[in-house]
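This structure is in structure tokens; I'll ask about it shortly.
A single protein chain has been omitted from the complex, and every remaining protein chain is retained in its original position.
On to chain A.
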């Protein structure tokens, strides 16, 4: 019986604790990704809390905390969508790999920016560094409604090649604004 044996046990404990944490997160992620509740179900849940017993088990947030949290998040989201003009209509993700420091998820995202719609698929790799998390996009695929336009398709393919999602959104935003502005101007002249 010596320190050597102690150390072996302690190492195993640490490795088991890490594995458990990872498995729990994997389970949670998978649950989240494969579940879907409609807006009505969500509305009903918000209402049903009104009558529910306040004394929930400890360690859980109170129903009013949850409702308040959800409202605050939805307000933020609504503001961002209005401000940037970018609206996400559908988002699904699937965790492809999860280890201690690396998470890889496949995302499928559709939405529109003003009147221009897009569909995206990409893989997002997140690496936990000492201080922060770094994110890298790979396998980017973009489908745009106005894809027949030559300029748009050139832009889309060069953005896809470089995995440059940020530039895609920035350019989409300014192009959509210009497009919208032009459309309004034409409308204006038509009315006249």
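Quick notes
Everything below uses one rule, namely that a residue touches a chain if its C-beta (ideal position, glycine included) is under 8 Å from a C-beta of that chain, and two chains touch if they have at least 3 such contacts; residues count from 1.
The rule is simple: contacts and distances are computed from a predicted model.
When the unshown chain is looked up in UniProt, the name that turns up among "Tax1-binding protein 3", "Centromere protein O", "DNA repair protein RAD51 homolog 3" or "Very-long-chain enoyl-CoA reductase" is "Centromere protein O". Although one chain is not displayed, its contacts with chain A can still be listed: residues 1, 5-6, 9-10, 12-13, 16-17, 19-20, 23-24, 26-27, 30-32, 34-35, 37, 41-42, 44-46, 48-49, 52, 56, 60, 63, 66-67, 69-70, 73-77, 79-80, 83-84, 86, 88, 91, 93, 109, 124, 134-138, 140, 162-167, 169-170, 173-174, 177.
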